[in-house]
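Here the complex is missing one protein chain, while the rest keep their positions.
Showing subunit A:
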Amino acid sequence: MKTDIILAGVGGQGILSIAATLGAAALENDWYLKQAETHGMSQRGGAVVSHLRISDKPIYSDLIPKGSANVIISVEPMESLRYVDYLAEDGYLVTNTKPFVNIPNYPDQEKLMQHLKSLQNVVAIDADQIANDLKARRSSNIVMLGAAAPFLNMDLSVLESGLKQIFGSKGNEIVEMNMKALHAGYKFAMENK
């Protein structure tokens, strides 16, 4: 198996919990993993991105070559488009629909959503709403991970065990909450892909 994932968001949105979960899952399966993160200046509300590569064979480059990402997971709609040239032709773009507006020239939201809808393989999900409905407001990133799960070339159970690893130390309740978030995202994607 080989999966190249672009994780996009805005500094402070905590996209690395998604990466950490996938990382734990990869380690458990003895897969190779490379995960390049954005550190430093750009974290203060700037655009952040993480390239995540998982494979059962050795991986060289820490960065994903353009045109070859299997999935873009973005926790913000405009950020999902910033890296769209990395997406492979049959790749999937999975994005949260809740905009994070901290710049004066944020694009017209209708235009943005229309553009998203015009793309071939898109799952646009209101992860914040779904997390709220589950009373798991802080798990919206895990909802996003769940929504991307059908396109990651790995079983849902792999992600479940990754979640257990990452959140295990915080107690059963937190693990359960994130499990629910994961499944809710997954279900949405299966119904809307």
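Please note the rule applied: contacts are C-beta pairs under 8 Å (C-beta built on N, C-alpha and C of every residue); 3 or more make two chains touch, one makes a residue touch a chain; residues count from 1.
Methods note: contacts and distances are computed from a predicted model.
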item	value
The complex's invisible chain, by UniProt name, from "Indolepyruvate oxidoreductase subunit IorA", "Extracellular solute-binding protein", "Peroxidase" or "ABC transporter permease subunit"	"Indolepyruvate oxidoreductase subunit IorA"
Residue among A:L112, A:L134 or A:I174 touching the omitted chain	A:L112
Interface with the undisplayed chain - residues on subunit A	10-11, 23-24, 26-27, 32-47, 51, 59-63, 65-68, 78-79, 81-85, 87-89, 102-103, 105-108, 111-112, 115, 119
